[in-house]
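Now for chain A:
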Amino acid sequence: MNTSQIIELGAALLILLGSIMSVISAFGIIRLPDVYTRSHAATKSSTLAVLLSLSGAFVYFWVHEGFISVRLLLGIVFVFLTAPVAGHLITRAAYRSKVKLTDNSSDDALKEVLFPEDK
Partner candidate 1 sequence: MNNIIVLPLILPIMVGVLLVFLRPYIRLQRIISLLTMIGVACISVYILNRIQTEGIMRLDFGGWKPPFGILFVADSFSALLVLTASVVTAICLIYAFSSIGERHERMFFYPFILFLVAGVNGSFLTGDLFNLFVCFEVMLLASYVLVTLGGEKAQLRESIKYVVINILSSWFFLVALAYLYGTVGTLNMAHISERVAEAGQGPLLTTVSILFLIVFSLKAGLLLFFWLPGSYSAPPTVIAALFGALLTKVGIYALFRTFTLIFYHEPSITHNLIGIMAGITLIVGCMGAVAYKDVRQIASYNVVIAVGFMLIGLAVGTQTSLEGSIYYIIHDMIAKAMLFLLVGTMIVLTGVTKFDQMSGLIRNYPLFSWMFFVVTCSLAGIPPLSGFVGKVLVGQGAIENGSYVLVALAFISSVVVLYSLLRIFLNSIFGETIISPEDELPLKKGLLIPIVLLGIGTISLGLEAEVLSSYVSDAANTLFNPSIYIDAVLSGNK
Partner candidate 2 sequence: MVEKILLTALALFAFSIAIALYRIIKGPSMPDRTVALDMIGVNLISSIAVISIVLKTKAFLEAILILGILAFISTIAISKYVERGVIVEHKSDN
């Protein structure tokens, strides 16, 4: 087993880690009680998952074919840039469309600001 093969294996393991992360966040998405908590699972851990696997792929191509893929790098940057915004927008939309919080939540500070009439 030479260096490049080891690195390839490492890349593969990176990807596997990503996929495991993804499954975890998937579980989060079904197990967590309301949309606000679920969006944590979806946006945070699955962003991590995709970053891991894209990096793995990037490393693999780099090592295996000596190919530095600008597109992959760009993709990583892009996901990194957009995922938080997307998460933000969804949860905001959820809140504004009055999706209920889970019963366990103790405090809703925003409510008074946004929907004073609902009091």
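Note that in this section a residue touches a chain if its C-beta (ideal position, glycine included) is under 8 Å from a C-beta of that chain, and two chains touch if they have at least 3 such contacts; residues count from 1.
Selection rule: all candidates are chains of the complex that A comes from, given by their letters.
Please read these numbers as outputs of a predicted model, since none were measured by experiment.
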item: In-complex contact partner of chain A, selected from candidates 1 or 2; value: 2
item: Candidate 2-facing residues of chain A, complex; value: 8-9, 12-13, 15-16, 18-20, 22-23, 25-27, 29-30, 35, 38-39, 42-43, 46-47, 49-50, 53-54, 56-57, 60-61, 65, 67, 69, 71-72, 74-75, 78-79, 82-83, 85-87, 89-94, 96-97, 99-100
